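Shown here: the complex without one of its protein chains, the others still in place.
Here is chain A:
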């Protein structure tokens, strides 16, 4: 009895039960492979019962291949014994599995950029690959949004351009409807190029911008299409669609976190056992991976040392450190607000100098974009220097820098929009000189939506141009210099490193600009799709030719979940802008599909009253209290149910984990008892 327990203890290294096969453990100390022995004496009846599953389960059993094939043959021979219905079912499941395998192979073949991403992952690791995966997600999202917008807004506008009756007759003062975007006189050829870059001239009055769309409703015998309503609803649905896509993608990442109990495995065991990527290819990639692991271990050891040091600080030193950190926080905040002020001034200046000719005019128009990009480049560099003084632990420093950069990027865009708003609505004061007539500044902005759309268009284009310019003018020359000169300085500077977090922020910024501008520039998602595709290939080229993989990586900052959270912030900003434009600002009277409405949203009530009586009553009922309050209560109940379920699962995971620990200790205790008993027995004998 004691020896049996003992042998069970030494041999117990593998999972001792599988669903369909009974395994007996090999307790012989001679065999060095120690495979669990297959139990040949299992009765046919048991195998029949499990027959729907065995072909799949056989793959997951840790037997040597020859034994598995023998088992398979035994199973094949047993099949005719089973009844007709069951064998038909089994054949169907088998062919279904084969079909699934084949479709999986086919999908892998046609997935966009599948092979490229695999190559990137093998050579540069998971962090860089996650950037390209995120970029691919954004390309697909933008393309689908473009299809949405094209189908419901663009194509009907093109088809019904000349037909259709105006929805509401002109009811405004004459000056407000004065909008003439077509360039007058002879246009010099290079003007076309400048106009392309700044969205003015021939591009202004085109399908690209809001101002071109008509506020017509097309009515036929059995068909009616309300273009302004379609425009509004498509814009709203576009936002909802993007939100659903982002949340769905976050869901997969979050599900993994919940399944693993939320608590991350300890750093050291993670690095030692899971750190090595077996798919790593190539000599250089391997060496880099080893250096990376070495660095990560050193960072963890360093953090341990710092923690011990911080705990050992005297009170005086602690007070000094904390006051220094608070001071540096305010310095960083001051830098960021200085950047915001710069953007504010630049936007005011740019808007006041519109209409300038030639290259100088182009520069004035691009001034906000230039200042934003310069700020996004300079301020993080200064914040890095500040972080050296703050002396946080390395992982905290990285996360803090990233949060500061996110704040800077998104809020600088917000400052730009705020400045525009100030000028369009005369600082919200509809009784001021310029805004009294039309409730928006019609002298500066005869068609303000188009102007906002143009600004977003310029931001997008400038972003792409800067990326390409940096690629050609900075990264390629840097590589050539580093490769060809053996100067100490150049070797110390080294090749470009592909820094994932700042690249991701660039993508999030670009996408936020597109979301903000989509209401005013319906073709912007399409332009963005093309921009991101170009960006993918540019980044791929620079990655393979100019970059070395980042030596210093931090897991948390390269996680997909984190990217999607930041993207959600951008979406929130764009949503605020959209809601405000829909509800508060009066649409221009000289252009656009909402020409004579008091606000963009007011088309919904107007069209509502054109519906049939039955539909109206039905919709009223849905909106009334009798329906919405029970619905709200029901959805609260459902949400509470899911939250309770999730917490129950979390609790049971924690409980099971502590149970495993306890069982391990019990085992240790029992073994010690057995040893004691053995020792007591031995002297007796």
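Rule of thumb we're sticking to: a contact is a pair of C-beta atoms (placed from the backbone, for glycine too) under 8 Å apart; a residue touches a chain by one contact, two chains touch by 3 or more; residues count from 1.
Convention: contacts and distances are computed from a predicted model.
*Asks:* Leaving aside the chains on screen, match the unshown one to its UniProt name from "Calcium and integrin-binding family member 2", "AP-2 complex subunit alpha", "Exocyst subunit Exo70 family protein" or "Mediator of RNA polymerase II transcription subunit 21".
*Replies:* This omitted chain is identified in its UniProt record as "Calcium and integrin-binding family member 2".
*Asks:* From the list A:92, A:443, A:657 or A:676, pick the residue that touches the absent chain.
*Replies:* Answer from the full complex: A:657 touches the omitted chain.
*Asks:* Tell me which residue among A:180, A:206, A:290 or A:433 touches the hidden chain in the full complex.
*Replies:* The single option touching the absent chain is A:290.
*Asks:* Give me the chain A residues in contact with the hidden chain, please.
*Replies:* That gives, for chain A, the contact residues 10-15, 32-34, 55, 58-62, 64-66, 68-69, 72-73, 101-102, 105, 118, 122, 126, 256-257, 259-261, 263-270, 272-283, 285-287, 290-291, 293-294, 297-298, 301, 657, 660-661, 663-665, 667-668.
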